[in-house]
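A single protein chain has been omitted from the complex, and every remaining protein chain is retained in its original position.
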Amino acid sequence: MTIHTDTTGAVPAQRGTDRTRRPSQAQRFADSGGILNVFSHGFLALWALMIIVPLFWIVLGSFKTNAQIGSSAWTWPGNWHFDAFARAWDKGIGGFFANTVIVLAGSLTLTMLLGAMAAYVLARYEFPGNRVIYYFFVAGAMFPVYLALVPLFFMVKNLGQISPLLGLNSYLGLILVYTAYSLPFTVFFLYAFFRSLPTAVHEAAMIDGCSHTRAFFQVMVPMAKSGLISVFIFNVLGQWNQYLLPVTLMQQQNSSDPDHSMLAQGLMNLALQSGYASDFPGLFAGMTIAMLPVLVVYLSFQRQVQAGLTSATLK
Amino acid sequence: MGSATEYNRRDIFKRAAAVTVLAAGSSSLLAACAAGGGGGSGTKGAAPSGSGSATNPFGVKANDPLDVVIFKGGYGDDYAKAFEEMYKKTYSGANVSHLGTQDISPKLQPRFNAGNPPDVVDDSGAQAMRLDVLEKADQLTDLSVLLDAPYLDDPSQKVRDVLLPGTIDQGTIDGKVYSLNYVYTVYGLWYSNKLFKEKGWTPPKTWDDFLALCATIKASGVAPFCHQGKYPYYANYLIMDLVAKQGGADLVKRIDALDPTAFDDPAVLAGVSAFFQIMQKDYLLPGTNGMTHTESQTAWCQGKAAFIPCGSWLENEMIKVTPADFDMAFLPVPSLAGDKMPQNAVRAGAGEPFIVPAKAKNQAGGLEFLRIMLTKEASGKFAAAANSLTVLKDGIGPDVVLKPGTKSSAQAVTAAGGNTFNYTYPDLQTAFETEMENATTDLVNSRITPQQWVARVKAATSKKV
Partner (left out) sequence: MRHRKYPFIVGFLIVPVALYVLLVIWPYLQTFGYSLTDWSGASQQMNFIGLRNYTTLFGDNVFVLALEHNLLLLAVLPLATILLALFFAFMLNVGGRGGTGGVQGVRGAGFYKVVFFFPQVLSVAILSVLFQGVYRTDQGGLLNGVLVELGVEDPNRPWQWLSDPNLGLWCVIGVLVWSGVGFYLVLFSAAMQSVPKDIYEAALLDGAKRGQTFFRITLPLLWETIQTAWVYLAIAAMDCFALVSTMTPGKFYGGGPDHRSEILSTLLMRNFITYGKAGYACAMGVVIFFITLILSVVALRVTRREKIEF
């Protein structure tokens, strides 16, 4: 991932200089650009519509009546009230958000900390078993989570016997599971990143009498900031969209247990509920409510997200 | 519900009195209860001490918490909250926790697997846990102890004596009773009486009349038939009713027993072929084959289709979207030429299985909860809250006003007299049922013929989970 900028950059350029230039090149240049421009705008606009229209349609749906939703997709809302939103909110969407934020705050912090620590040691220190541990981690990235689901369920249940704070339907339990399953990718990615960093600064710090731990936190982590941000974004998206793990591990263990549903899980439940209550507007309103904060957060941070992903490819 | 403390104070007096006598009188208080939203009729006093006494046959410990999970589907779960109040009146120290959910299997199966199930479960709906699977895993309590316990309203009777016939069979697996099917459910076709009167359509009695009427309906611009295509078991109600009426009660038993030769009976092919006419004559509501129960039932309520197959929970499930003057009505499945059952025969029986998990922490409490459910008071509350009948004989007083759909289905049952039947395979034969649903999906899309349907379903009789 480190090479595009330097090595390959030279190749086409060379190829270019070897050729003889034709007189009409300026003309053709503009032509092909013009056609491509129309063509690309057309496609891009089409895809943008394909994304905006369904989402907008859902928002409109929250203002329709049940009958309208059932009749034709083209009806314009006839019920400009927020009652559907009130019904949806009563089903606890706020709570699902809070649960998700709590778990992700914990799991992302832990994932980044533990992942960076492990990747750093594996990337920068020679010791027996180094390779084995590295491949051990990398192997985990290749297999889908559900393969381990059956025993994992009982593992978490048993952890709950040590302390209810760790067991099924507990924040901490899910945080640990999310972290463990995010480690392979995190280690894999950061390993490459730490390897690509120059060694000189670190060595200088060590000579100055800096301890290994301090060198990591005060020298290497700031240097690796861009890589850490990219992995962080990958992990946010990955954990945000988890469904199978919470559905298996975050179920109320007793009817008086608090509902710790993650957002995806809670919304899916809401969808099922609206099915039996015949409340399509309520369902669409629920989806709209769930979409809005994400939209706001995303729009505020989209520059950082794109910059973060850029650094993933740039280094 | 009213104030709990008030109940408790009254309860103390009642416990001091001879409880059983009082309990017998409780049914007379039903009227007050149904009208006044359950105000002040606490009568279920029973000494909470000791185990296995006459008043407390299961040895419920008064302070043990009770964990109740209710399928919050067509009947809602308000009725269960009322039952829980009744339970608390007797066992005032008990902390009763309640969970109403549509997501029974995803929520509960992990708890069963973890050895931590609730004490009572209403195991229903599209996501219900499979009873045969639970039974195989020794997860269910044998309810015979409940059936032989004294009946709360009249301790001279046993619980099993007050249930409508067929109730116990419906929950029997390999000779043991594992589920109490609480709601008396009637299955068949449904239509809007208002629409029919408006258009001058007469509810058909024979299948030929049905098809002829469908032609008229289609000509008027309404789709004759819709069904809940994403969940093909609704279409199976119609198919298997046609089969049952053609083949008789004996055939029903053989099918439930997964006897492969049952499918060689010409009655099966006759029933399926009759159903297939709907597809051949193009009487389906466009898109119905892929619609969920909500989508199709809503379309039906909006008058887009004339008939829909369903059970009697339909009226309560759709209560919010049904127009006030809809006048929902029930139609027994029309009869074919040469039917062994009369035209007015209907599939009816106990539905909505309640179970007590074998590993429930408060198993006795779970059983006692079921016993309380079967009192007249509870049955009346259910009728009021969920607009449906329970399996209790004479379960409601004359004062309970039923909505038109439920009333019409109840009348159909009365008219049928002894000619009611019911299948047990949908609850008890998971693999077979699933395969039959798959075959039906193909049939309603005309991807297979009735002959192929029969062959596939026959082959599925060898499938067990």
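Observations
We just call them A and B in the order they show up, numbering each chain from 1.
Going forward, a contact is a pair of C-beta atoms (placed from the backbone, for glycine too) under 8 Å apart; a residue touches a chain by one contact, two chains touch by 3 or more.
Everything numeric here is computed off the predicted structure, so don't read it as measured data.
Across B:M86, B:M291, B:I355 or B:A412, the single residue that touches the chain missing here is B:M291.
In the complete assembly, the contact with the undisplayed chain comes from B:N113, out of B:N113, B:T216, B:Q411 or B:Q452. Screening A:L114, A:L172 or A:M223 for touch with the missing chain picks out A:L114. Listed by residue number, the positions of subunit B touching the unshown chain are 105-106, 109-110, 112-113, 115, 126-127, 129-130, 133-134, 136-139, 229-231, 282, 285-291, 295, 299, 430, 434, 437-439, 441-442, 445, 447, 465.
Not every partner is drawn; the one left out touches subunit A at residues 1, 3-5, 7-9, 11-13, 15-17, 19, 21-22, 25, 28-30, 32-34, 36-37, 39-41, 43-44, 47-48, 50-55, 57-58, 61, 69-74, 114-115, 117-118, 120-122, 125, 127, 133, 136-137, 140-152, 155-156, 176-177, 179-181, 183-184, 187, 206, 211-213, 216, 237, 240-241, 243-244, 263-268, 271, 283-284, 287, 290-291, 294-295, 297-299, 302, 305-306, 309-314.
Going forward, only the chains that are shown with their structure count from here on.
The distance from the centre of subunit A to the centre of subunit B, with each centre set as the mean of the Cα atoms, comes to 44 Å.
Of all residues in subunit A, only 66-67, 70-71, 153-154, 157, 168, 247-248, 251-256, 269, 272-280 touch subunit B in the complex they form. Looking at the complex, you find that subunit B touches subunit A at residues 65, 67-69, 72-74, 95, 97-99, 101-103, 106-108, 110-111, 113-114, 116, 118, 125, 127, 292-295, 297-299, 302, 304, 317-318, 320-321.
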